[in-house]
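One structure is given below, encoded as structure tokens.
All protein chains of the complex are present and in place, except for one that has been dropped.
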Amino acid sequence: MFEARLTQGVLLRKLLDSMKDLVQDANFDCSSTGFALQAMDSSHVSLIHMQLRSDGFDHFRCDRNLSMGVSLNNMAKILKCMGNDDVLTMKAEDQGDSVTFMFESANQERISDFELKLMDIDSEQLGIPDTDYSATVKMPSSEFARICKDLSTIGDTVLIAVTKDGVRFSTTGDIGSANVTVRSHSNVDKPEEQVVIDMQEPVALTFALRYLNSFAKATPLSNQVMISMSKELPVVVQYRIEDMGHISYYLAPKIEDEEMEGDE
Amino acid sequence: MFEARLTQGVLLRKLLDSMKDLVQDANFDCSSTGFALQAMDSSHVSLIHMQLRSDGFDHFRCDRNLSMGVSLNNMAKILKCMGNDDVLTMKAEDQGDSVTFMFESANQERISDFELKLMDIDSEQLGIPDTDYSATVKMPSSEFARICKDLSTIGDTVLIAVTKDGVRFSTTGDIGSANVTVRSHSNVDKPEEQVVIDMQEPVALTFALRYLNSFAKATPLSNQVMISMSKELPVVVQYRIEDMGHISYYLAPKIEDEEMEGDE
Partner (left out) sequence: MFEARLTQGVLLRKLLDSMKDLVQDANFDCSSTGFALQAMDSSHVSLIHMQLRSDGFDHFRCDRNLSMGVSLNNMAKILKCMGNDDVLTMKAEDQGDSVTFMFESANQERISDFELKLMDIDSEQLGIPDTDYSATVKMPSSEFARICKDLSTIGDTVLIAVTKDGVRFSTTGDIGSANVTVRSHSNVDKPEEQVVIDMQEPVALTFALRYLNSFAKATPLSNQVMISMSKELPVVVQYRIEDMGHISYYLAPKIEDEEMEGDE
């Protein structure tokens, strides 16, 4: 028996919205430690790793480890039927072939339960090694989303270059080129607007903007995004979910000269 | 000569928006008692009956009974050109071939008149028998609209089951199934949020969600919707228009087992 209750049910909806464009079908892994998902995107280029700790739920019970295969798109459709202030409860039997989402309105005057059929999905768990990254940037998630979107009007890839003073996002395309530089700065009153750079050595890596734009769908989950980079390693774009966990996206850099010659 | 003046002209726009998706062309019947319309939808499955009483208008004159055949879509287009606070006057000659909509801005600084050509439309008036229904549910119109829309993401039909404690809306589809239960409750401070059930005997009928979603276009006309059901009879979905009249939709139930077997 798996049962998990979330007073702010809307959080799970935001989470699905941040994954469904990248991944079609995936397994949610339920265990006593929490509710998690790890999946490659459908083109096998990027990796999503999402984790909600059991202690972040208002109620959490998982008698046996459970792998629930779902269509993320259908699950997102169902979660769209949840009111913004509804309490969400997920339920699944150990050997069942469905998961139930129950939505309760604040005053208990409307109760909905949506049953979603489960699917058998092959998946391989990839080990994600713990890494010390050369540079880590924490910045407002909305600003990161905006920059990726803006640069996409010019080019297909972005060179992210971190120095201790700031981060530079650069692209080139048919109509011209663009650079956006964000300076490191702290803000005690509005910590969500801070740009904090933690750097061992400067890094500059190139990524496909298409994927970064998909990752940025997680913006509603967190005010800040953390970007961790090391030479020749996949970047990690992480959104922390307060008191519960995180969603992290991994994407390998494009191999090319850092001056962005030979850009597609 | 027909002439009718409505200070809140926007009401007629909302009315047209609640009919134009179901019915293409129809006759408006003008008489000394008011302004009315009765029409089958274009697939001849549901029936609309709309009535605005003459005493609800700020000025109303109808010398002879008049049947004005119009394209509801074109009439809706014209009413979209009315300002939100404009006063509306409709005018038609007894033997004329057009109806004029005059819009006056509050300060009289802009006056528009739009003339719409009339059409000859065959129509048969269907007698709508007065019925005592087994169960009548009054509930927030926005909640009814929401439930019909939500369930449409899962299935094509909805089973509406009324008991004295509440109403249950159920559907099934390829990806799973869903139930939404709304409990009966009164609210003296906010009567528009009440769910009031008046029931002689429990009823459970199945309807095509597609039509209910069309009926729900009338939501802006009224805070509450009244759903009246009896076994084997068409449901009536009625929106009252304060101090003026109502728009009512009739839809026959699907004939099938109430357990929703053989659902399409």
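Letters are used for the chains, namely A and B, taken in the order the chains are written, and counting of residues starts over at 1 for each.
Assume a residue touches a chain if its C-beta (ideal position, glycine included) is under 8 Å from a C-beta of that chain, and two chains touch if they have at least 3 such contacts.
The shown structure was predicted, so the numbers you read here are calculated from the model rather than taken from an experiment.
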Given B:110, B:164, B:190 or B:231, the correct residue touching the omitted chain is B:110
Of A:3, A:21, A:113 or A:150, the residue in touch with the unshown chain:
A:150
Given the contact definition stated above, which residue among B:1, B:81, B:106 or B:126 touches the chain not shown here?
B:81
By the contact criterion defined above, which parts of subunit A meet the unshown chain? Give residue numbers in ascending order.
143, 150, 153-154, 175-183, 185, 195
For subunit B, residues in touch with the removed chain:
71, 74, 77-78, 80-81, 98, 108-117
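Definition applied: only the chains that are shown with their structure count from here on.
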In whole angstrom, the CA-centroid distance of subunit A from subunit B equals 44
